[in-house]
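Pasting in a structure now, in structure tokens, and then I'll have a few things to ask.
Note that one protein chain of the assembly has been removed; the remaining protein chains are unaltered in position.
Entry: chain A
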Amino acid sequence: MGRTLAEKVWDDHVVRRAEGEPDLLFIDLHLLHEVTSPQAFDGLRKAGRQVRRTDLTIATEDHNTPTLDIDKPIADPVSRTQLETLRKNCAEFGVRLHPLGDVEQGVVHVVGPQLGLTQPGTTVVCGDSHTSTHGAFGALAFGIGTSQVEHVLATQTLPMAPFKTMAITVDGELPEGVTAKDLILAIIARIGTGGGQGYVLEYRGPAIEKLSMEARMTICNMSIEAGARAGMIAPDRTTFDYLQGRDHAPRGEDWDAAVAYWKTLRTDDDAVFDAEVHIDASALSPFVTWGTNPGQGAPLSASVPDPASYEDASERMAAEKALEYMGLSAGQPLREITVDTVFVGSCTNGRIEDLRSAAAVLEGRQVADGVRMLIVPGSVRVSLEAVAEGLDKVFTAAGAEWRHAGCSMCLGMNPDQLAPGERSASTSNRNFEGRQGKGGRTHLVSPQVAAATAVLGHLASPADLSDVAVATPAGV
């Protein structure tokens, strides 16, 4: 019987298989950041162990890093200690590190792909659930806990329990103005935050094949929000073109050998998935969340749902609690929800294409009075590219703040946070209670919706902007 893409990559990494035991898998790439690694290095030190493969390990600083005054000492002493701990650990164990201020610094899931380290058919792990991002290249990539970080540092392997496979086939074509973010939010709303549990998702079908690498990363990034172990997309010409010439992409004969291998990484025609979901892309429109988990979303044109309409008791209770926390009432049109803050960034939507699409909407327009808009590139490289294209000027001219790269307001571990009761439209991936700051309220949106919302001050899509005065011709 044929195998799925995920099964092929898994099989190619089995170091040891024994009856009744989890497979021991080899890990090709281990990404580290400051938050989930200190206790792992401590464990190594206590046991007198080394990092087995420093040549397959790389670290960067992202979660705690400030986005302003990065040349000054970090004000929060606890954040500073955590970054210093990473620097000390990397120096002691010989791990390559891109610290704050370095040109390769940035959100760990933006850095791996842009260096060409994330490649088809590899296994990628990181002590971070959004490691699923790397699956966009046809890699098997999953988030791990700190004990597993220590395990990979010490052995370059992980014992892994088997997974199930789910095909998410997206037919048709995304309508104009509907993005990968809208698609993944709609998928999660459909299958639920627990719907992917135990599964590796494979996104496939004509609408997926048309997507750029950036858009594919947006999709795979949020697989974890459906509860999945990982998300994958089969590598194709788009993938190879993205990788060719990057710092760590194979060269010469190695490139040819790699591409020949990568081309085998497709689900066989006779392979059987454990579950299948079909989505019609052409029926989608801009999608936003109204609740406190990423599955609580609806088309922007809809209204806040009535909790009483849920048949399942725990879903009903979750919706009631969400509305209470979000300060919303049933039946309120989503378009009428006003925001204080707009955040464009994160490993979901902090890449160059995302900044371009937000800038295209903002060009010649102004951020509404009383709204603060933060633009935080996913990495320093993205930032430099945006500056080279003049996007930073478009943002600042519109009244948005152009910041230094990092996770920033995605989770508010640095000073970029919502105040209690404040409401944001955010291109990040989690709308959990307090995620962007204690008491903060988050609506997940695409970069385009974020930009239109910033201009109008309420949740909106670019199509709503037609009647707003434009000073210079918009680049949309």
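Couple of notes before you dig in:
Keep in mind that, in the parts below, contacts are C-beta pairs under 8 Å (C-beta built on N, C-alpha and C of every residue); 3 or more make two chains touch, one makes a residue touch a chain; residues count from 1.
One rule holds for everything that comes next: contacts and distances are computed from a predicted model.
According to UniProt, the chain absent from the figure is "3-isopropylmalate dehydratase small subunit", selected among "3-isopropylmalate dehydratase small subunit", "Protocatechuate 3,4-dioxygenase subunit beta", "NADH dehydrogenase subunit L" or "Quinol oxidase subunit 1".
Residue A:G194 is the one among A:G2, A:G101, A:P175 or A:G194 that touches the chain not shown. Residue A:S129 is the one among A:S129, A:T238 or A:Q366 that touches the chain not shown. Of the listed positions A:R216, A:R229, A:R381 or A:H458, the one in contact with the omitted chain in the full complex is A:R229. Contacts to the hidden chain, counted on chain A, fall at residues 15-16, 20-22, 24, 26, 28-29, 35-36, 38-39, 42, 47, 49, 54-58, 63-64, 76, 78-79, 81-82, 85, 96, 116-119, 122, 127-129, 142-148, 150-151, 154-157, 159, 161, 193-194, 197-198, 224-225, 227, 229, 247-250, 254-255, 257-258, 261, 293, 314-315, 317-318, 321, 411-413, 430, 432-435, 438-439.
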